[in-house]
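Below: the structure, in structure tokens.
Of the protein chains in this complex, one is absent; all others appear in place.
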Amino acid sequence: MVVNAKDYDLDRENTWCPGCGNFAIMDVLKKTLAELDLPPHRVLAVSGIGQAGKMTDHIRVNTMHVLHGRLLPVATGASLADSGLKVIAVGGDGDGYAEGGNHLIHAARRNIDVTYMVHNNMIYGLTKGQASPTSGQGAHTPTTPDGNPLDGLNPIQLVLGLKAAFVARSFSGNKKQLGAILKKAFQKKGFAFIDILQPCPSFNKVNTNSWFKDRVYDINTEGHDTADIVQAFKLAQEWGERIPTGIFFDDREDRAGFRESLLGSTDRPLAGANLDPMDITEIMEKHL
Amino acid sequence: MVVNAKDYDLDRENTWCPGCGNFAIMDVLKKTLAELDLPPHRVLAVSGIGQAGKMTDHIRVNTMHVLHGRLLPVATGASLADSGLKVIAVGGDGDGYAEGGNHLIHAARRNIDVTYMVHNNMIYGLTKGQASPTSGQGAHTPTTPDGNPLDGLNPIQLVLGLKAAFVARSFSGNKKQLGAILKKAFQKKGFAFIDILQPCPSFNKVNTNSWFKDRVYDINTEGHDTADIVQAFKLAQEWGERIPTGIFFDDREDRAGFRESLLGSTDRPLAGANLDPMDITEIMEKHL
Amino acid sequence: METASDYSVKVGGEAGQGINTIGSILSKSFAGQGLYLFAHQDYYSRVRGGHNFYQVRVASSPVYSFSDSIEVLVALDQASLDLHAEEVRADGIIIYDQNNIEPDKQTENLLGLPMAELGKEHGGKKIMGNTVAAGAVWQVMGGEPGILENVLNKLFLNKGSKIAEANIKAARAGADYAAKNFSGQCACSLEKTDHTGSMVLTGNEALALGSLAAGCRFMSSYPMTPASGVMQYIARQARRLPLAFEQAEDEIAAINMAIGAACAGVRSMVATSGSGFSLMVEGLSLAGISETPLVIILGQRPGPATGMATRTEQSDLLFSMHAGNGEFPRAIIAPATAEEAFWAAVHAFNVAEKYQVPVFILSDQHLADSYSTVEPFDLKAVSIERGDILDETELNSMAEYKRYLITESGVSPRAFPGQSEKCVVITGNEHAESGYSTEDPVVRNQMADKRMRKFKGLAEEVKPPVIYGSEKPETLLLTWGSSYGACREAVDLGNKQGENMQVVHLPQLWPFPGKQVQELISRAERTVTVEMNTSGQLGRLLRTETGLQPACAVLKYDGRPMNAGYVLEHLKEGGVLPW
Partner (left out) sequence: METASDYSVKVGGEAGQGINTIGSILSKSFAGQGLYLFAHQDYYSRVRGGHNFYQVRVASSPVYSFSDSIEVLVALDQASLDLHAEEVRADGIIIYDQNNIEPDKQTENLLGLPMAELGKEHGGKKIMGNTVAAGAVWQVMGGEPGILENVLNKLFLNKGSKIAEANIKAARAGADYAAKNFSGQCACSLEKTDHTGSMVLTGNEALALGSLAAGCRFMSSYPMTPASGVMQYIARQARRLPLAFEQAEDEIAAINMAIGAACAGVRSMVATSGSGFSLMVEGLSLAGISETPLVIILGQRPGPATGMATRTEQSDLLFSMHAGNGEFPRAIIAPATAEEAFWAAVHAFNVAEKYQVPVFILSDQHLADSYSTVEPFDLKAVSIERGDILDETELNSMAEYKRYLITESGVSPRAFPGQSEKCVVITGNEHAESGYSTEDPVVRNQMADKRMRKFKGLAEEVKPPVIYGSEKPETLLLTWGSSYGACREAVDLGNKQGENMQVVHLPQLWPFPGKQVQELISRAERTVTVEMNTSGQLGRLLRTETGLQPACAVLKYDGRPMNAGYVLEHLKEGGVLPW
């Protein structure tokens, strides 16, 4: 089957603002899925609530648009149930690092068979501009009117601390890099995490497209050894005048994905329209 | 005032099992508080639900014994409200790394003025032996009867990923080390995190007192530079035949505690029996 | 309604076009002219595009709801024309920018105003076209120019006097254009009264103000429409007052932080909406057993789950009443207007502390976001009642402090950690008087009984039903929250048309004022419940508490508020019976 990026298009009005970084991310996602020859009905995108989560309004695949911050557990359940689906989780920084923080820890621990894209605009877009955990110190927002007193959370450091199987950062303004990373992420067994820097022209007037552009550089072209988690952690400390992007860590230990480790095999079937009753006579007899 | 460790004793039946590591931890805590000359009424211990959380049944200080996993937010609120209290949070590994994982992320980000002790017995004690996020691969428990398929979470790596101001691991069987670390933790401005390895003879038959004893070593006596977070992260990778303990990271950047960063000062009073009405005339006039 | 003037102005456009600017300039100017207003907002859950509107009704006596027909439509985009031209009365007008919008040939009463052009020319920026429009509307409606300019001055002063001046110039350009081209076209003629000096306030703002007046010193919350307005208002004051606001990582943290602060001795609150409140339910239960005073503002919107984020509904009444595992007393207050919202907040904090219970303020998007004119609050009338709090001398004279002392009222005197040398023991487990856990069956009974005994005191402090209309009505409309406005105006309209109607609104729903309601219902020929949900929750509660059942129910649950017309129409049709 030859799949085309257009196959993922949906004829629905897009409600993102002009200039929003989300458009580029969606383009790249569609192109990458097509490159991997994944037909829409074999893809499941689980999205959180937020502007990023609205991705599932605009991409023709199976979708579950769920609760704010709960996309990873839903994706976990769905991917356990059906081994035939390529499962993507997509949400914002508030969704993933505030409301959903706990699930990130445990998705990494389980190594769930899910590619997780966080559109990190360092702000709450949909609810009109409140601070996010990644908002920088001093950011003036409706909930930090006197300037954010805290340093922003560094998601790469966090996820390296969780030893996720695949840890990357990209930027919506660098489609080529994003595409290459996404492709590798989809091919990775288990949990692949990508923090995607994304300008929000409506609410984040500090971390704009050009602010990012002036700072990002690619650690992979500079020869970073993606098997070295300590080196990755060291690189991840950097945030400011220069912002490292690229694949920080790509675990060479070929860890089993969660489906395999929990079910003992990658294709034990659970889901489907047919439900063969399980014979529990033997189990019952133990109570006699 | 001269405070004595006995001042913290409570005349209540202790419900921990004989041989439980919790006893040693409690002893050390009481001694350390006394050494720091902190009278009981100036200490607030907030505890989660679990065997570790029962600490507050046995130590005479102000206590809030709250919900499973929610000790850190309660401690955050209480410490913001009253600058005069030394706030300790105490809970188990299930409490802190499973149910309460999200709050750990954000307590570190805020740098709340709280010393957080996690009694890490790598098991759910109070609910009779289910797996915890730190349970090792293969652990047979009532919820992993065929052996835990997952590697245990490494809390030190995680909390280093959060760049908490003070990150340490100790062992209930090494009272001297634990006492020294606790003392430093209490003196640290902001969030001090200590993962305390604790045998649970009733349910964890693998990670026993002697199992730990055979493995732990002190990174500080071996000259680790606690200002170096990358080095700390490297050390934290180790877990198995040898288990590093001691202070991994003690941030030399003298970050403000949360109370100071949010309220702009360390002693702006919020709490108390007297509530002087705030004059809001000016605010109201803006609506005229 | 004996209003001489009663006009509605609707400003429609896309998100981001600035309809709120025009709306609030006009609203404040109306108030400045000594008139009363009610303005509601209708917007999509998106940041750009879509179709939103701001509709303000202005009259010479108080108004509580909105009209179906409008006198003035300001259309900032094509959709506004297409969607709302029909609502314009025969003698009404439509102001639009003829440079952007091409109206249908059939549409009548169209008045072209080159907003952007004039904005650019006189104010320096195209976006000033909004102020141009406000100036034009003000002019055609016959407002006093100085008042509008005053408003602009105040509104933009904090952005610098240049910007204020530019806006005034733009407004003048709009007014001049209107004077020249639209004169005689608009039937409106705004009165001027000496009822000036009132505030223009949303429900959210009133709740925030009330909380501040009540001495709230701690708020932790997580953003969620329509409750974000409260936290953002509080956040703005935090540095200036002895007050902490923190945006929590989630709603669970929010309520637990507030509990921590409350236990440490400060008045604390959270604000959220349905989904977020769902996550607070366990914390609510903790507040219940630990007897922690806490105010929860629950801004309702249509569910289930994320539902329709920016719309309105009243479907979390029974949820908030029963939320939390186990049983514990609580209070539920539901203001109907911005005015009531302020006093509701004061009441909520007092009740919370006096009885050491969680107290809900149920609001909804319609109340939260709608502006109305409100007299400045008499701050001297705000009394802060903290209930039984021990002072240091009392504490020092005690052998032992018992946080959960068993008393006749169910309320135990409070003390705070660090307040004296007595340690304070607080817990979410069942406990003895000391605060330490127990499983003793006798003590359990005593503690459960003690907690439940608070209901008595709580019931004595219930805000009584608010009654309006006929004394011995044929039809009694029983309602709550923001639906009151529609009911009140329906009663006025109905009675004018010869009906015999009364509205009873319950500003507090729990403890339920059963006796008073029963008494009122017994005097009416039939009772109809009116509320914004599918299952008739107030009706169900009425039956649980009194055994009575309304004759029928007028319900609405499409996410848009109801008004008098809707109520009357559905009354005629016999209501929508959910049972």
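By letter and in written order, the chains are A, B and C; residue numbering begins at 1 in each of them.
One rule holds for everything that comes next: contacts are C-beta pairs under 8 Å (C-beta built on N, C-alpha and C of every residue); 3 or more make two chains touch, one makes a residue touch a chain.
Computed from a predicted model, the values in this text were never measured in an experiment.
Undergrad: For the chain that was dropped from the view, give me its touching partners among the shown chains.
TA: Looking at the complete complex, the unshown chain comes into contact with A, B, C.
Undergrad: For the chain not shown, which residue from C:G197, C:G326 or C:P464 touches it across the whole complex?
TA: Reading the full complex, the residue touching the unseen chain is C:G326.
Undergrad: Write down which of B:E99, B:D113, B:D151 or B:D251 is the residue touching the left-out chain.
TA: Considering the complete complex, B:E99 is the one touching the chain left out.
Undergrad: Just name the one of B:Q51, B:S79 or B:Q198 that touches the chain not displayed here.
TA: Residue touching the chain left out of view: B:Q51.
Undergrad: Out of A:R12, A:K176 or A:K213, which is the one that touches the chain we can't see?
TA: A:R12
Undergrad: Name, in rising order, the residues on subunit B that touch the hidden chain in the full complex.
TA: 13, 15-18, 49, 51, 67-69, 98-99, 101, 124-128, 130-131, 133, 142-146, 202-203
Undergrad: Go through subunit A and note every residue touching the omitted chain.
TA: Touching the missing chain: residues 12, 39-42, 44, 46, 49, 56-57, 60-67, 70, 72-82, 84-85, 102-103, 105-106, 262-264, 268-273, 275-281, 283-285, 287-288.
Undergrad: If you put the missing chain back, which residues of subunit C would it touch?
TA: On the subunit C side, contact with the omitted chain comes from 44-45, 252, 273-275, 277-279, 281-282, 284-286, 288-290, 302-311, 313, 315-316, 318-319, 321-328, 428-430, 439, 441-442, 444-445, 448-449, 452, 533-535, 540, 543-544, 547, 549, 557-560.
One rule holds for everything that comes next: only the chains that are shown with their structure count from here on.
Undergrad: In whole angstrom, how far does the Cα centroid of subunit B sit from the Cα centroid of subunit C?
TA: Going by mean C-alpha positions, subunit B sits 41 Å from subunit C.
Undergrad: Measure off the straight-line distance from the CA centroid of subunit A to the CA centroid of subunit B, and report it in whole Å.
TA: One centre to the other, that is 30 Å.
Undergrad: For subunit C, which residues are shared contacts with two or more other chains?
TA: 239, 249-250
Undergrad: For subunit B, jot down the residues that touch at least 2 other chains.
TA: 102, 105-106, 262
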